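What follows is a set of notes on a single structure, which appears directly below.
As you look at this complex, bear in mind that one protein chain is not there, while each of the others sits in place.
We just call them A and B in the order they show up, numbering each chain from 1.
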Amino acid sequence: MVASIVPQLVPAFYSLMYTTVLYGGLIVAFIGLIGIAMEKRDIQVLILTDIVGLAMLIIVAAVGTDLSEALILPGLVVELAEIMAISEILISHEMRKKDVHTSFTPIPLNIDMEIMTTAPNFIALLLIGYGVFLSGFTGGAVAGGGIVIYVLSRKVRGLPVVVLDGVGAISGISWCLWIIGFLFFFILPQYWLLSLFLAALGLLLKVASKIGLIGIMMREEYGRK
Amino acid sequence: MPNIAKLWNKLADPKNIPRLFALILGLLLIAGFLIPIGLNTDQIYTRPAPQSQMDAGLTIAPYDRGGEILESPGITEAQYPENSQNLGWINSYMTPIADMLKGISPYFGTSICASPGGLIDEILYYTRGFDTILESSILMMAFIIASWLAINFTMDRKEEKGEGDIEEDVKRAIASSDRIANEVEMSNRKARKKQAKKEFR
Partner (left out) sequence: MLIENLGGNLMGTIPLGDIVLYLNSLHIFLFVTILVFTALIAISRTETQVEAMFGSLDENKVSVGKKEFKQRRFLAIICGIATAGAMITGDLFNFTLFMALIGIVNIGIVSAVKHVDVLNSAYQYGLIAMMCGLPLFGGAAMILAATGTLSLFELAAIPASPMMIFGALVMLIGVCGESGIAPFFASKAEMFRTPGSPFILIIHLSSLFIIVRFVEILLIIL
């Protein structure tokens, strides 16, 4: 019974598919890379690098084990992180080239919906509660969405430095929780359940607070009049 | 050899480097079609064939790896089982909420809600936990860079302009006007030379 749940060798289906999937990944990568080689505008190149990242995910996923499923997450996050930092550099560069008075968005974005004034607290609480229930990475994203809605709906302008620093501090502390949890796994193996929850809660808080930070930054940018 | 000189000059321009890199990498990847490719079936962390657990009717279908919650460990084929003393316990663990949901929905296995516990969490937090820590550090660094840039440059450029030293601004203005005057002078001289040549003919 036990042996039938997890096979000793990779099932024939995956090994038959491997060549096809790998060739598919190589072709996607080739298309993306040749596109980059021929493109002249900077912003287009940045968008095309996403295709290359996609090809990387295909090649990793082709192995078809639980390990490769777990390896996809670091690959995805690395691509995401780099595209965020680099696009911010591009914005900063373009703004510096142009006038000081250039705006981030050409037209100030007006989020003028009724729901923003009537029920922001309720929606935010609902989303945060649901995010905590989901827990882990997705839960963090959903709870962060709640924070974004709450922050965007507040009409008062001006950068709340205390709030920004506070949310950043939560993110940093939860990262430390995770590290402590990871160390406990190996130093105190008998407390593995505690370490598991430290790691999971750290992830939840970290993702939620980071998405909240994006929300605060977006409000400052879009609300600029 | 003017062509090689031109090539070197092109290589010195940062704008051309990503394009060159993309071209070389693309050409190398095409070489992948020429070599024999096959999956080694002796892998670690193998998983059952697609849909087989669905057909068997297991409650947490694609991710059932055996074991009972807090009673017996699941099956995890780690690279070094001797390094992870509690191998398989996270694999079989589920939170009480997850345990309840398992009975309600036959599709619980495909969702990742109420998450601590399960095979992927064991790999991500325990056996390959160091990878995940690095990954989250990369995300944190990206956030630090992006938010620092956003707060200090893209948001508050006006303040920075106000801070500037007037004396320095004047100096810069003089320098740039001098440069422009110089350029005008140079182009004047060139034009005069051309004129002189024409007249000489």
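Rule of thumb we're sticking to: contacts are C-beta pairs under 8 Å (C-beta built on N, C-alpha and C of every residue); 3 or more make two chains touch, one makes a residue touch a chain.
Since the structure is predicted, the reported quantities are computational estimates derived from the model, not experimental observations.
In the whole complex the chain that is left out makes contact with A, B.
Considering the full assembly, A:45 is the residue among A:5, A:31 or A:45 that touches the omitted chain. The omitted chain makes contact with chain A at the following residues, 18, 22, 25, 29, 33, 36, 42, 45-46, 49, 52-53, 55-56, 59-60, 62-63, 67-68, 71, 74-75, 78-79, 81-83, 85-86, 88-90, 92-93, 96-97, 185-186. Residue-level contact of chain B with the missing chain is found at 11-18, 20-22, 24-25, 28-29, 31-32, 35-44, 78-80, 83-84, 126-131, 134-135, 137-138, 141-142, 144-145, 148-149, 152, 168, 171, 174-175, 178-179.
Just so we're on the same page, only the chains that are shown with their structure count from here on.
Centre-to-centre, using mean CA coordinates, chain A is 10 Å away from chain B. Those residues of chain A whose C-beta lies close enough to touch chain B in the complex are 2, 5-15, 18-19, 22-23, 26, 29-30, 33-34, 36-39, 45, 52, 62-67, 69-71, 73-74, 77-78, 80-82, 84-85, 88-89, 91-92, 95-96, 100-101, 104, 133-139, 159, 164, 168, 171-172, 175, 178-179, 181-182, 185, 189, 192-193, 195-197, 199-200, 203, 206, 210, 213, 217, 220-221. On the side of chain B, the complex with chain A involves touching residues 18-20, 22-23, 25-26, 29-30, 32-33, 37-39, 41-50, 52-53, 64-66, 75, 77, 84-86, 89-90, 93, 95, 97, 112-117, 119-121, 123-126, 128-143, 145-147, 149-151, 153-155, 157-158, 161.
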